[in-house]
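Only one protein chain is missing from this complex, and each of the others stays in its spot.
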Amino acid sequence: MSNGQSRFHVPTPPFRPGDAPDFSYLNLPKAGTARRPDALASWRETVDLATGLVGVLDHNHQAVGDWDPRLSPELMREGLSHMVLTRIYDERMLKLQRQGKMSFYMKSAGEEAVAVAAAMALRPTDMVFPSYRQQGILFARGRNIVDMMCHCISNSRDNLKGRQLPVHYAWAEGHFFTVSGNLGTQFPQAVGYAMACAYKGEDRIAASWIGDGTTAEGDFHGALTLASTYRAPVILNVVNNQWAISSHQNIALGDAPTFAAKGLGYGLASLRVDGNDFLAVYAATQWAAERARKGGGATLLELFTYRADAHSTSDDPSKYRPKTEAGLWPLGDPVERLKQHLIGRGEWDETRHDTLVEAMTTLVVRSYKEAESHGTLHDGPLSPTESIFEDVYARPDWRLRRQRQDLGV
Amino acid sequence: MSNGQSRFHVPTPPFRPGDAPDFSYLNLPKAGTARRPDALASWRETVDLATGLVGVLDHNHQAVGDWDPRLSPELMREGLSHMVLTRIYDERMLKLQRQGKMSFYMKSAGEEAVAVAAAMALRPTDMVFPSYRQQGILFARGRNIVDMMCHCISNSRDNLKGRQLPVHYAWAEGHFFTVSGNLGTQFPQAVGYAMACAYKGEDRIAASWIGDGTTAEGDFHGALTLASTYRAPVILNVVNNQWAISSHQNIALGDAPTFAAKGLGYGLASLRVDGNDFLAVYAATQWAAERARKGGGATLLELFTYRADAHSTSDDPSKYRPKTEAGLWPLGDPVERLKQHLIGRGEWDETRHDTLVEAMTTLVVRSYKEAESHGTLHDGPLSPTESIFEDVYARPDWRLRRQRQDLGV
Amino acid sequence: MPAMNIIQALNSAMDVLLDGDPDVVIFGEDAGYFGGVFKATDGLQAKYGLDRVFDAPINEAAIAAMAIGMAARGLKPIAEIQFADYIFPAIDQIVSEMSRIRYRSAGQFTAGCVIRSPWGGGIRGGQTHSMSPEAFFTHVPGLQVVVPSNPYDAKGMLIAAVESGDPVIFFEPKRIYNGPFDGVPDKPLSSWARHPKGEVPQGRYTVELGKAELVREGSACTLITYGTLVHVAEAAAEHCGIDVEIIDLKSLVPYDIETIAASVNKTGRVVVAQEAPRTSGFAAELAAQIQEECFYALEAPIFRLTGWDTPYPHAHEWAYFPTRDRMIRALKTVTEA
Partner (left out) sequence: MPAMNIIQALNSAMDVLLDGDPDVVIFGEDAGYFGGVFKATDGLQAKYGLDRVFDAPINEAAIAAMAIGMAARGLKPIAEIQFADYIFPAIDQIVSEMSRIRYRSAGQFTAGCVIRSPWGGGIRGGQTHSMSPEAFFTHVPGLQVVVPSNPYDAKGMLIAAVESGDPVIFFEPKRIYNGPFDGVPDKPLSSWARHPKGEVPQGRYTVELGKAELVREGSACTLITYGTLVHVAEAAAEHCGIDVEIIDLKSLVPYDIETIAASVNKTGRVVVAQEAPRTSGFAAELAAQIQEECFYALEAPIFRLTGWDTPYPHAHEWAYFPTRDRMIRALKTVTEA
């Protein structure tokens, strides 16, 4: 720990391009070994869980241990389907971005379980405050794919009137808050929303997601402080996908043991969860939701996962990490793991999987055709130009009226 | 823990005006019981200390346990003298404020050990980033009292040229950073300073102090994050004096066990310390300083104390807490405890104490006379009026030159 | 009608709002049990309960974010920032979030809420209890920014602000909480009881946002200002022997361009006064817009009377603050030009 004293210490990632990644140093506890306390237990009963790992699917894809949520095969197949769709959608959109159909795109490859399983464990009316990488929630909540695409290509049917960068979705009907480009701001907002639900005597709760890098922001601390002080019915998720653009998670983590452990310092129940294990994410979210709904207050969940692709279409990860890392990630791939689990239980097979992939591909391709019929960013039609002056206020003031005139629209 | 779900929870203080305070609920561990790990031990070895209490002086005013710094009687008498001076100075300044001699004042009554013992355990060249309530550091570092007063009454000799509110001292020669009125901002600055010392290969370190209420600010989190990531040689002190103006510490603490425990979530060595125990504060600071200087990185110290008087001259604490609280504070008074310890060791007596008090009173009264000879806020002389245009930049630009002309000075 | 000072008027507004609408909640540092360091929320927690008027942790960003989240769920939060000088930790939540929730979601979500904050100088508060940071917020699309100058407006505008449905930055000139100030340092405080705008109805009423008020008619020069300086302007007008027309702006965003233009077209001469530092202050916006709007009516350069481009000093406060005497000099400069 001592570094002499001549220089301060700057953490470096375990592996850089050219290195052969070996993740054995992570020393991850085995699936099924974590205790499952009562949902209303004191946060103190989560101390070991915050540095451990809540896991259900073992290396043989069997569901083991106390956290197994014992989901019906139907529900798991639905989850699988949402994850497959998320991935296919992402891949298609990336391709379209490369073709110039949209200005920007962000995939969630490798992290589909984090969003999909959580969304399924929540109620559809629970309010979510996601970052830009939880598109899986939208699929799980049944958002129309054409609508999603219309937003991404900013066309005349974009429900955000072309105002936001692609993937910065907002969908009030689906209780999906407007995604911000500013990191972390949604975390304390979610706490405020949850407080309002409690204030109104509802049993709705709120949930929010930020990345590992974003935990460094002041808003992370603000959110946890509010959540603890007011015992807000909220689930605060940290998606630790190991990277913040080019910065390894250890730039935010420093010498801390885990991100989940940070919650303990606020007296919040805190769990580290295998984020690539659909069943574990489902179970942990279910536990935290029950806790929140019953008045037990907030939970911090760290979802341990890996960003399997570039940060965004503006990024090239081969510049800062070995290309082989994603493949060697010890917690595997969430789609593959749930698929194998279902197969192992005789509830799924490769043929059905191929059919699913084909159906989803068709859906995505067909949806894009339809979306494009409403226009694209470059060729239009877009939302009417004068719409840029709308929604600044409930009613535009003289400045906006004049400016619209100046622009001649 | 469950509150039903109908309403969010707002913490209330244990006692309000009219209540009879009973602090037995605090359950404070006894002096001498805390382990003293090696200064370069892992932060994990401080886990119990962060929720425990490092104490040296027991209820009989004897120094007990591993943390006893075994100070010489001379050093302790010096500490006592600085604390007595701090208190007398504070009382005199309060009186003068009431007489209209200055616009504002803030006492540190009850918290003198926090500042004085820490300053004495540090080297004089270690850089301090205090809040507005560590004036004790100035006495311990030998700041000229007349100069301190000239600042407080904003006269022609105020080394800050009348620019700052009283008690917002700055003293470069004494390695005392400019006190900010903005809460918490100095915490991450201290980390940056410490990093610069390390960068330059010096063995100087930095230390900063904030209050319990201020831990809620984003800058608290920023400081701890930087300190952990870069293993900066810094001591981060949280002075938990139970109150943030009218807000009880539990508004910032929520359900967290202690403020010290928050440091653990960053992988920082973290100690809760009896802040009214001169020897404990000294020992803990010494430990943290050794850790920092040897390359072991940062320590978070919570100094558990009680704000024995009003927040500032603008405050009336009888509006929100029982008047009897200060007297019933279970950790007693820092001056009294060190005094009794010295008496118990035959190194002090009431007569010597009276002489000390008298000498300090004389010093303060005489110093004020001298200070006043350089002017007062209301009757002047002040620093020259044109000085308001200086030090905005290294060299004033045309705007400032013109504005000075406009003002006709 | 009872006489109220600004604190009492604000308290009365919040009382009316809490009473009339269960969605109204109030919070801030020391704003709960204690009733705020200026006592604006005094007694409201006792009357309405711990979950409607409560203390917040010292994290201004979290306070703003909590307001946004609550507003998104339909509450009408009134958040107090203890001093305007301390609003900067919250500015990211205000600029990047609160102001844009409606826009970026194309109206699906809104963040209507009010941020109240004691504002401005003249109380020997030094550089961290004296700032007038209104210009920052006037540059942010989606925010409304207001500064009432008397008890009647304070109450009516606070109620209007909560009802507006959009975020409002509500700055309160703390120098005149307890009485108007004529810009002559060290005089005994005068009382709102002797001021017509100190008469405040007990019940609910609103003062429309976006509308300025002609508080003095005149023909020689237009003096536009807001907050504490409205009273300094009135005192200057009384003492300068110039027939000054004074506009109390009240709302900075949106500002009342019609009232301003009508007056300037009449007088042809303008002083715009603010307490804040000169460069890029709100007076610059007004001057820029007026010269565009009324170019051919102007007979002299628009004069900006402002604080200096330095932090707000403590001991030399009255060399910094636009006092009555400085205002008289400004009026003379403009009318003699």
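Chains: A, B and C, in written order; residue numbering restarts at 1 for each.
Everything below uses one rule, namely that a residue touches a chain if its C-beta (ideal position, glycine included) is under 8 Å from a C-beta of that chain, and two chains touch if they have at least 3 such contacts.
The model shown is predicted, which means the values in this text are computed figures rather than measured ones.
Considering the entire complex, the omitted chain makes contact with A, B, C.
One of B:Val10, B:Leu160 or B:Ala284 touches the chain omitted from the figure, and that residue is B:Leu160.
Which of C:Gly69, C:Pro89 or C:Gly268 touches the hidden chain is settled by the complete complex: it is C:Pro89. For the chain left out of this panel, the touching residue among A:Ser247, A:Gln340 or A:Thr361 is A:Ser247.
By the touch rule set out above, chain C reaches the unshown chain at residues 61, 85, 88-89, 91-92, 95-96, 99-100, 103-104, 127-128, 135-136, 138-142, 253, 276-277, 279-285, 287-289, 291-293, 295, 298, 300-304, 308-311.
Residues 7-8, 10, 12, 16, 103-104, 154, 158, 161-165, 168, 180-184, 213-214, 216-219, 244-247, 251-252, 314-315, 319-320, 377, 382-383, 385, 387-389, 392, 399-400, 403, 407, 409 are the ones on chain A that touch the missing chain. One chain is missing from the display, and on chain B it is touched by residues 127, 129, 159-161, 163-164, 168, 170-172, 177-178, 180, 182, 185, 187-197, 199-200, 206, 218-219, 221-223, 225-226, 229, 390-394, 397-399.
Simple rule for what comes next: only the chains that are shown with their structure count from here on.
Centre-to-centre spacing of chain B and chain C amounts to 36 Å, using the average Cα coordinate of each chain. Remark: chain A and chain C have CA centroids separated by 41 Å (rounded to whole angstrom). Note: centroid distance chain A to chain B, computed from Cα atoms, is 42 Å.
Within chain B, the positions touching two or more other chains are listed as 7-8, 10, 216-219, 251-252.
Among the residues of chain C, those in touch with two or more other chains are 51, 57, 59, 61-62, 89.
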